[in-house]
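Of the protein chains in this complex, one is absent; all others appear in place.
Take a look at chain A:
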Amino acid sequence: KRTQHEMQAHSSGGPPPPPQYPDADAGADNEEKPPPPLRKPSDSKFHQQKLPAWQPLLTARSVFPLFFLVGAAFVPIGAVLFTASQSVKEAEFNYTNCRDASGISCLEQANKPDYYRWLRPPCVCNMSIHLPDNLTGQVFAYYALTNFYQNHRRYVKSRDDSQLLGWKPGSEEPLQDCSPYRQDPGSGSWILPCGAIANSLFNDTFQLFYHSPTAGADLAVEVPWTSRGISWASDRERKFGRVKNFTGTSKPPNWRLSPEQRSADSFQGDEELIVWMRTAALPSFRKLHRIVLHNASSAADWFKDGLPSGNYTLLVNYAYPVNAFSGTKSFVLTTSSWSGGRNPALGIIYMVVGCLHIVLGALFVVIHIQASKNLRSSNNEDQQTIRPVFL
């Protein structure tokens, strides 16, 4: 209207005519004009928040069958797991304080400075051990350390994975994380493999001898075992490689043997190192050391079905010092099952949770019955009385 008026003013020059107003009953007028284009949003279920939905009520009535179901499922599962765990036979022998033939305590020997660095004759201790039960099936030998804390942050980061893959030649410097086990102070050459984890490699060695009751007292059959297969296949294939050339590098200070001496295929073939490099989760742990060869010809048929119960001698080349952190060392012989080693925890937890659910289910049945009684009585009430002073 304003523009019209201005144009008229320019053209005519006289006083402008009054603007034209639509009629008083303007409602009808508006409907005659074509409606403006609608800008309504889409009427789909998605846009109008009308998506079909399942609305579970989750009252006692719908929940107690679930609890019973879970309870009925968990108790047998727990029983199965517990049985599987109990079927694993295990024997653990703490040899921290064992003494050598002359009565010297190996623990004190190992504690002496530079003991494990020089080729001093090691402390060899003979432990007489007794297996109370037959260990039938495949037997595994572990060493167990306590209070070690392989999960400490500064320890865990002290490694160089590229070195372990064999990608770093002797001339290339290792990561700073490896210090202080990075460079040999004497020669200045890089340490391969660097880091605290590699340096603290477990280096006790064992031999196990069986004294059969039927054979003579002097006859001791050595248990044949191997270190092949103790490490993860994926580790062997993808995390550890073969180092072509060790020249110009040093071995870690705590190692008695150099990597080439430990295994021809270092590091891929040094499975003890691979197992050690997989840092344990908890402060006290076990690591797989050897797998018994039950069909080895050297032991005839003695260990065909497992390790028979009886007297054994454990010969330990005691090298690893544990006194500094008040730790202990143990040697473990155990079988295995489909659920792993002997650990009743999971089975027990399952059974407890199953029972708990059954109790809860019963409780909710009671609650449901009580609630429906209340509902029925209050419904009756509503129908009978008219609320006197609602106001």
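Here is the rule we use: contacts are C-beta pairs under 8 Å (C-beta built on N, C-alpha and C of every residue); 3 or more make two chains touch, one makes a residue touch a chain; residues count from 1.
By definition in this document, contacts and distances are computed from a predicted model.
Asker: Out of "TATA box-binding protein-like 1", "Phospholipid-transporting ATPase", "Alpha-1,3-glucosyltransferase" or "25.3 kDa vesicle transport protein", what name does the UniProt record list for the absent chain?
Answerer: UniProt protein name of the non-displayed chain: "Phospholipid-transporting ATPase".
Asker: Determine which one of A:H130, A:H152 or A:R228 touches the chain that has been left out.
Answerer: A:H152
Asker: Considering the whole complex, which of A:Q86, A:N111, A:Q138 or A:S171 touches the chain not shown?
Answerer: A:Q138
Asker: For the chain left off this view, which of A:P224, A:P253, A:G269 or A:G341 is in contact with it?
Answerer: That would be A:G341, which touches the missing chain.
Asker: Taking the full complex into account, what residues of chain A touch the chain not shown?
Answerer: Given the touch definition above, chain A has residues 1-2, 5, 15-16, 19, 21, 24, 26, 49-63, 66-67, 70, 74, 77, 81, 138, 140, 142, 144, 149-154, 156, 161-162, 165, 229-235, 238-239, 275, 278-283, 285-288, 291, 334, 336-343, 345-346, 349-350, 353, 356-357, 360, 364, 367-368, 371, 378, 382, 387, 390-391 touching the missing chain.
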